[in-house]
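The complex appears here minus one protein chain, its other protein chains still in place.
Labels run A, B and C following the written order; every chain starts at residue 1.
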Amino acid sequence: MPPDKDLLLQMLERMWRIRIFEETVIEIHSSGELQGPAHPYIGQEAVAVGACAALKDTDYIAGNHRSHGHPIAKGGDLGGAMAELLGKSGGYCKGKGGSMHLADFSIGILGESGIVASSVPIATGAALASKQQGKDFISMVFFGDGASNQGACHESMNMASLWSLPVIFLCENNQYAITTSYKNSVSVDHISDRAPAYNMPGVLVDGQDAIAVYEATVHAVERARAGEGPTLIECMTYRFEDHSLGLDRVRDNPYRSDEEVDEWRQRDPIPIHEEAITSTGVVTPEDCAEVQARVRVDVAAALEFARNSPYPEAKELFEDMWAE
Amino acid sequence: MPPDKDLLLQMLERMWRIRIFEETVIEIHSSGELQGPAHPYIGQEAVAVGACAALKDTDYIAGNHRSHGHPIAKGGDLGGAMAELLGKSGGYCKGKGGSMHLADFSIGILGESGIVASSVPIATGAALASKQQGKDFISMVFFGDGASNQGACHESMNMASLWSLPVIFLCENNQYAITTSYKNSVSVDHISDRAPAYNMPGVLVDGQDAIAVYEATVHAVERARAGEGPTLIECMTYRFEDHSLGLDRVRDNPYRSDEEVDEWRQRDPIPIHEEAITSTGVVTPEDCAEVQARVRVDVAAALEFARNSPYPEAKELFEDMWAE
Amino acid sequence: MPNMTYMAAIAEATREEMERDESVYLMGEDIRASVYGASAGLFEIFGEDRVIDTPLSENGFFGAAIGSSLVGQRPIVETVTSFFWVGMDQMISQAAKMRYMFGGQAKLPVTWRARMFYARGAAAHHSDRNYNIFMSTPGLKVICPTNPYDAKGLMKTAVRDNNPCLIFEDGIAISSRGEVPANEDLPGGELLVPFGEARIVREGTDCTIVGIAGGVAHAENAAKILEGEGISCEIIDPRTLVPLDKQTILTSVEKTGRLVVVDPAHEVCSVASEISSIVAQEAFWSLQAPIIKVASAQVNVPYSPALEPLVYPTPERVIEAVRETMS
Partner (left out) sequence: MPNMTYMAAIAEATREEMERDESVYLMGEDIRASVYGASAGLFEIFGEDRVIDTPLSENGFFGAAIGSSLVGQRPIVETVTSFFWVGMDQMISQAAKMRYMFGGQAKLPVTWRARMFYARGAAAHHSDRNYNIFMSTPGLKVICPTNPYDAKGLMKTAVRDNNPCLIFEDGIAISSRGEVPANEDLPGGELLVPFGEARIVREGTDCTIVGIAGGVAHAENAAKILEGEGISCEIIDPRTLVPLDKQTILTSVEKTGRLVVVDPAHEVCSVASEISSIVAQEAFWSLQAPIIKVASAQVNVPYSPALEPLVYPTPERVIEAVRETMS
């Protein structure tokens, strides 16, 4: 079931939204306007976008510290995201969460998490709820190659399999956890090789190819909605930028060769997708250019919105601690 | 490399030591002399004994709450064990640890643990030390089917494999975690099926057959000493008694059928071993009877020792907190 | 009025809440078999979607409970205080923080019930009384019922609360029996004890004793004996540590001028320390004597029956402390 034109263009648009959002974030970080930590998603856009394209608004996602791509891919508002990064009251979380904690429950974005792998059990629980409530909502969790080594992943995958939960474990193998190669941290060739240990399908996908990610996810979604349980999808990808903004110390200590970085930059998911969708003639290069131009305007507006949004007031400090 | 006569008899002796020790513990628990918690090892003797028979004194073991079999199998003193259970100062741990925390560092018994799976990383660390120190000491950790679902196991197996550590993960699959069948808690058919997820050999053994356990362990030991890394051994076994002494509530709520319990009791590891070693003629039934008789005397002496051992004095409360 | 055990009260609260609201469900290890005594028969009534035996994976299933609560479920999780350590990341990083981090979008109606073993050779691995740690962490409600009435009433309130609640079931309290009104005898038809309202266990004029969890029973025993010596103790059971009814404590100390806090947890950075520090700051001018903490010795809990009792507060230690404040 290949995606239709609208969806193909939507995927392109969302990749651009992530890309240009992140470029803007890098800019305002280097100018000093943005002070908090931020982990750019550039290079991995096809993963979140391909995967979320297979979901409905009512489905849930949860993510990690590399946290801007997932909500934008799920359809999250750019202005709220940017305002959150600036700690403004117009942010998704009223400025309380910041970069690593974007969340928008109204469209199933159950939140990014700064503690590596700690949203894996959370997403598993959302899937459990879905089953208990007799709903067909699916839950998807994004986690890295590094995260896969946490016990939380083992425990969650085991429970999800035992209870046939509608959850998709989406591993973004960008090959490094900060500076540590997955070859030195994962004792098998591929994280998806661990799926048989939980009696669930494990799929290895080219994470630079949004359509491939989409198709793999569609299968997993079908399985999950049919009550057949979880799937582990591993997307091979690469982050084009530093682990996080401002972590210059790491840049001085090269853990990735220039050649390797260059090679992967050649596999930029946006041109790959444009090539794929224009080569069939369904979409024209003009369509693509228009998408990009529109997104530039949207991101600029988002930054404008964020800048104009007021900071939270002091009295808000103690608000949002306790639910009524 | 089949075990020689001495070792076969030593295995028989150690199984009897565990069996009669545990029977005595049950007695003094029901009489009220023993008050603390205790988890009988009866039925599983072939596992600890077969596995430890492949180890040297300098090798390390670590265990869990079902904690009397492992140290006795490793050659631990019965009097010290019994005194510990009675909270006496002649105990392994001067009465401070009790049933679940038996340890004798002088012969590599690095301690049992009441928190399920928490000694798995500990044993992995002892193996790491061994490698760092250039020693050929091996580390073995006993854990249950229930424990296998803890994240600590995943993390430890991954590290052990990555670093080729001399550690043996010895899973005693007695098929239940308290009342929970492993079929409802482990999402694959066998725990050893998870070994490929860590790129290590996984072996499934009849845990009622001490010689089979011994032989599987010998292979794992050779591998470990040769620097080739860890092995996961799963021994299928059964506990003949309740999960722990005094947990009557569980007995009222039968989670195991009488037939199942009876069937497994037919597979008592001690007669199985006696049959195996006498059928070849190497050992005579008289040899066996003599072993049993000797052990009865030893256990009686151990109880006597424990009873005569004084309680720790009040001033000892604050001792052993801090190392100089 | 029916007289029942503490665990029966917990079981009754659980069943009533599960009947009332189908988003309430139970999760834990061996709960179908009711290993800790609070869930007998519930599997038969509510089925496998609402009475879930989990694998031994505390961090995983605590997290699953939290995740389910984000989208409308109301899990009750059964465990033991010592196993909190295993699931700590989910409890602190997620349960306690998610709502605030997400600017109030999340509701987290998860109730944990944790057994605290007491004496009888539980030894270091099964003797944690870690409520102070959770009290210290913003975002969690902390509840210590000390009798069947409060156990039922606070448990029901916890299940209905939209925030993560931790109920600590102290071994001493668990062995208590007491009267718990039948629902038909209650005005609202059910027993709900509000959070943040301390119970004045006993009124007195000379010295205030605040008892935490099992400490309340020790305080009561001590007060009876002290009464014979002509010393009148006022005993306060805060019942919930978060929220804490500071005012009842301060008012009492303003009256008596003296404070002893009895807390079976380790004394350092304890709830006893906290209450002491509040009073030393906010009721200082009323104090006529040093504030005395009667808490567990700062040592791991030993197994031996010869040593273990030396760790914990006892009525005798409470009596001594009160006498000291009076001298």
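Some points to look at:
Here is the rule we use: contacts are C-beta pairs under 8 Å (C-beta built on N, C-alpha and C of every residue); 3 or more make two chains touch, one makes a residue touch a chain.
On a predicted model such as this, the values are computed, not experimentally measured, just so you know.
Touch with the chain omitted from the figure is made, among A:10, A:133, A:185 or A:292, by A:185. Here one chain is not drawn; of C:79, C:105 or C:132, the residue touching it is C:132.
Across the entire complex, the residue among C:92, C:108, C:158 or C:201 in touch with the chain not shown is C:92. Checked against the full complex, the candidates B:94, B:194 or B:267 give a single residue touching the omitted chain, namely B:94.
When you scan A:177, A:288 or A:306 for touch with the missing chain, the hit is A:177.
The chain not displayed touches chain A at residues 35-37, 84, 87-88, 93, 95-101, 113-118, 146-147, 149-151, 177-180, 184-186, 247, 249-250, 253, 255, 311-314, 316-318, 321. Within chain B, the residues in touch with the undisplayed chain are 60, 62, 91-97, 101, 103-105, 110-111, 113-115, 118-133, 137, 139, 151-152, 154-156, 158-159, 162-163, 319-324. Contacts to the hidden chain, counted on chain C, fall at residues 82, 85-86, 88-89, 91-93, 96-97, 100-101, 123-125, 128, 132-133, 135-139, 242, 266, 268-274, 276-277, 279-282, 284-285, 287, 289-293, 298-300, 302.
Simple rule for what comes next: only the chains that are shown with their structure count from here on.
Chain centres were defined as the mean of their Cα atoms; on that basis the chain farthest from chain A turns out to be B. Averaging the CA coordinates per chain and comparing them to the mean over all protein CA atoms picks out C as nearest. A separation of 45 Å divides the Cα centre of chain A from that of chain B. One finds 36 Å separating the Cα centroids of chain B and chain C.
Residue positions of chain A touching 2 or more other chains: 151-152, 154-155, 158, 162. Residue positions of chain C touching 2 or more other chains: 54-55, 57, 59-60.
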